[in-house]
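Missing here: one protein chain of the complex. Every other protein chain is in place.
What follows is chain A.
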Amino acid sequence: MSLTAKEAFSKLPQKLHNFFIKYPPRPFAEYNTKPSTITDPKLNPFLPNKNPESGKWHSPKFSLRRSADLYKMARKFGIEELLPPTPKKYYEEKYDNKNWMRGVLTQKKKRWERELPEKLEAREQAIATMDETIAAVRPGYKKQIQKREARKKTWF
């Protein structure tokens, strides 16, 4: 099913149509990504803006809930990019840019669990260098090593 642009535009919900009348879609109008002043022509209605005269902050023209409503509805029609930048992230973007908790990413574990790999490695190292360690303390042990070497079975 392919629609013409006019037919498709007739399917635009009133909520989005009303919004676009007040705040034209993105390439035709520019919007700030950060809060600015209420006199700024690039004012973003999804963000709080400051009144430079009184120094007071005006809360967003569209609350987080209403902006989420608009975004989700626009996304269903594939026109979410035409809206001004929203302060919230949605769907994949939200999941990908999630600030995970440290404990979720790496578990703390018990102290013995944390130190176990290090301990095993040290143990392996000690077993590998066992002869030298003993020989350093007991000089007579060198002979035992030589004997063992001599008795070693070979393939030939």
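Odds and ends about this structure:
By our rule, contacts are C-beta pairs under 8 Å (C-beta built on N, C-alpha and C of every residue); 3 or more make two chains touch, one makes a residue touch a chain; residues count from 1.
Note that in this section contacts and distances are computed from a predicted model.
Taking the options "Acyl-coenzyme A oxidase", "Ribonucleases P/MRP protein subunit POP1", "Trafficking protein particle complex subunit 6B" or "KOW domain-containing protein" in turn, only "KOW domain-containing protein" matches the UniProt protein name of the chain that is not displayed.
Considering the full assembly, A:Ala5 is the residue among A:Ala5, A:Val104, A:Ile127 or A:Ala150 that touches the omitted chain. The chain not shown here touches chain A at positions 1-15, 17-18, 20-22, 24-25, 27-28, 73, 76-79, 82.
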